[in-house]
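Single-structure report; data block below.
Missing here is one protein chain; the remaining ones are kept as they sit in the complex.
Now for chain A:
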Amino acid sequence: MTNLIQEGSKVILYLGYNNLHVIKAKANEVYQTKFGALKHNDLIGKEFGSKIICTKGYVHALSVIPELWTLALPHRTQILYMADISLILLELDIKPGSIVIEAGTGSGSLSHSIIRSLRPNGHLYTFEFHELRSNLARNEFEEHGLSQFVTVQHRDVLSNGFEHENIADAVFLDLPAPWNAIEHVMKVLKKTGGRLCTFSPCIEQVQRTCQRLHMNNFEEINTVECLRRIHEFRYQHRSKIRFTADQNQEEIIDRKSNKREPDDDDGDEEEETTTNKKLKNDSEATTKRQPQETESTLTAIGPLVMPGHTGYLTFAYIKQE
């Protein structure tokens, strides 16, 4: 893959945090952003990561990578986000060379990450019973140069299964009734052992799935929930209370040392007193500087409101010979 933007390249424009736009570079076209007009001709030939000047500001041009795509993609369904996606990849042991089955394709958010981790010699078979969604996903994979790693099929997997037999290292299901697909899953998974993950928002769905998994001799069944908290950066300014007791204390000390000063005419101690005096002057200086008494520290704070639930992930393993 080249690192230069070409005619026809998909480009993710980064306008700011959580402000991403997807465009396709086409010679002579113009795209309107909140920073003014962006000439496509300014994109073509530039390296991904470049700063592109618009009429009233600038944006950064980035390539389609799974994290950004998940944030920028056109939503045609509910989608999975990186916390769940990352855990799914790890727990399903998806690695270069893996053969993976997915249903439904939905908006292709998860698919992009799966493809990244099974490249260059694995393959994803993804199924979707909504024809338009299935076609749109296929087009996107094509545009992103991923076609050779993925087969998109328009198919109802509950009625018709996954077409193949004994080929998959891992199966992922994100559909309303995953328990009804278990027999098909067993067929498509490698007989020598394979892993399954189902994603369901409701605990009742999980319960039915687990029952069915036990009935069919799946093993190592476990269910988890994973949430990611993105912190906000904030300078925290804290003003200090000026306790009068502390002030009195300081005054007393001050008075004491002031009193002692005139008595100090013993030559031997001269050096010591001067150092003392210095110290005392220093401390006086700090107490006088204190009125501004606020401290600022950079902090990271969890979000006040955040998604508290996405869905439960249930993992299982089955070996059939």
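In this section, a contact is a pair of C-beta atoms (placed from the backbone, for glycine too) under 8 Å apart; a residue touches a chain by one contact, two chains touch by 3 or more; residues count from 1.
The working rule: contacts and distances are computed from a predicted model.
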**Study point:** Complex member absent from the view - protein name from UniProt, among "Mediator of RNA polymerase II transcription subunit 27", "Peptide chain release factor domain-containing protein", "tRNA (adenine(58)-N(1))-methyltransferase non-catalytic subunit TRM6" or "Distal membrane-arm assembly complex protein 2"
**Key:** "tRNA (adenine(58)-N(1))-methyltransferase non-catalytic subunit TRM6"
Point to revise | Residue, one of A:His164, A:Arg229 or A:Arg242, that touches the chain absent here | key: A:Arg229
**Study point:** Positions on chain A where the hidden chain makes contact
**Key:** 1, 3, 14, 17, 47-51, 60, 62-63, 65-68, 82-83, 85-87, 89-91, 93, 95-97, 113, 116-117, 119-121, 192-193, 203, 206-207, 210-211, 217, 221-231, 233, 298-300, 312, 314, 317, 319
